[in-house]
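And then chain A:
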Amino acid sequence: MKNITNLKEFACTPDRFQGGHRLCPGCAHSMIVREVVNATDDDLVISTATGCLEVCSAIYPYTSWDVSWIHIGFENAAAAISGAEAMYKALSKKNKLYNPDKRVKFVAFGGDGGTYDIGFQSLSGAVERGHDFLYVCLDNENYANTGGQRSSSTPLGAHTTTTPRGRVSYGEKQRKKDLTMIMAAHGCPYVATAIPSTKHWKDLAVKAAKAIETVGPTFINALSPCTTEWKFKPEETTEIADLAVETCAFPLYEIEDGRKLRITYRPKVKLPIEEYLSRQGRFSHLFKPENKWIIAEWQKQVDEYWDYLQRREEAGV
Partner candidate 1 sequence: MLQIRWHSRAGQGAVTGAKALADVMARTGKYVQAYSVYGAEKRGAPMTAYDKIDDKPILDHSKWMRPDYVLVIDPSLVFQEEIVNNTTDDTVFIVTTHMDKEDLLNVAKHLQGKKVYVIDAIKISQEEIGRAIPNTPMLGAFVKISGIIPFEDFLVSIKDILSKFPQKIIDGNLRAIKRAYEEVK
Partner candidate 2 sequence: MAQKYELKQREVWDGNLAAAHALRQAQVDVVAAYPITPSTPIVQNYAQFLADGYVDGEFVMVESEHSAMSACVGAAAAGGRVATATSSQGYALMVEVLYQASGMRLPIVMTVVNRALASPLNIHGDHSDLYLGRDAGWIHLIANNPQEAYDLTLCAFRIGEDERVRLPVTTNQDGFLVSHTAQVVEPLSDEEAYKFVGDYKPKYPMLDTKNPVTYGAQTEEEWHFEHKVNQHKALMESFPVIEEVFSEFEKLTGRKYNLVETYKLDDADIALVLMGSAFETAMLAVDKAREEGIKVGLLMPRVFRPFPYNEIAKKLKNVKAVAALDRSAPMGTTGALFNEVSAALMANGQSAIMTNYIYGLGGRDTTVEHILEVIKETNENKKANKRVTPLQGFINLRGPKLSFN
C-alpha cells in the first residue's frame, strides 16, 4: 500500500489524470479522481460510466488519462471492469501477462446516476462476484451531464430540472438513498465515504489507497459538489464539501467487512444544516417561510443519522 503521510510528499506523485479535459471550472469530479488514481503506485486499468467525467475526459481525439481506460455505457462500468479483471486473472493463470513485473489494479468510476440508479444492478453483481476492484461513486446528487435531472441520490427539497421548485412544489420529495450502507450490506471488505477538500485530502487519499490495496470489491462514495447544478461559485467547491462534513449532512466514515464502522472525522462543533443548505442555489427556496419545515426535517434526519453512525461505531457492529 502506498504510504501517504503528508501532502508535500504526496504532491510528488506524477499525476495520472491530466488537465485539458472539458469538465466545468471548479468541478469536484477531477479533484476526487486525481487523488484516487494517485493513491497507488500500481498500474491501473479504469472503467468509467457514461457521465460528466466520461464525456469530458475522452472527447476524441483527446484523452486525459495516463492509464488504460474504458467507457462502454451508462449502466455497466462495474461489469466492464469485472471483465477486465477476469482477463487479468486468466492471463496470470496462463502466464500470459503483458507486464508480469507490474501489479495491475482495477478501478471504476461512476456518477450517482450510473451508480445509485441505472448501474446499480451491474455494480451489485460485480461486488457479489467478488472481483478485485475499487468502485468510486462521484456523487453529485443529480444527472449533471444531461442538465441536472434528479437521481435517487438527490436529497430532500433539492431543485433539479425534473423536480423543479414551483408554485406548488418544493422540489425533490424523497430523501437521499443510503447507497454506502447498501454496499456495506454486500459484505464488501471495505466501504467508505469521502469528500474533495484540502482539510480532508488525506482522508480521501488514504481511503483510496486502502481500498485499492484491499483484495476484493471495495467502494468509496465521494460527495462531489457540483458548481453548475448545486449553484455555487466555482471557487467554493471544497468549501461546500467541507460544510457537508461539518454539518454532518455527509459524514466521513468507513466500514470494514460490511460491519466494522469507524467514523473518520468528527466535527468539533456540529454546524446547523442551514450553513450547508444556504450556500447552494438548489436549496434557496427552502428558506421561504412556507418551506421552513423542510429545513427542520433535514436537520432531524441529519441528527438521527449522525446518532445512528455513532451508536454503530460504539457498538462495533
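In this section, contacts are C-beta pairs under 8 Å (C-beta built on N, C-alpha and C of every residue); 3 or more make two chains touch, one makes a residue touch a chain; residues count from 1.
Basis for inclusion: all candidates are chains of the complex that A comes from, given by their letters.
Please read all numbers here as calculations on a predicted model, not as lab measurements.
Peer 1: Just to confirm the interface: in this complex, chain A touches which of 1 or 2?
Peer 2: Per the touch definition, chain A is in contact with 2.
Peer 1: Where on chain A is candidate 2 touching in the complex?
Peer 2: 43-45, 47, 54-55, 58-61, 63, 65-73, 75-76, 78-84, 86-91, 93-94, 96-99, 102, 104, 121-122, 124-126, 128-129
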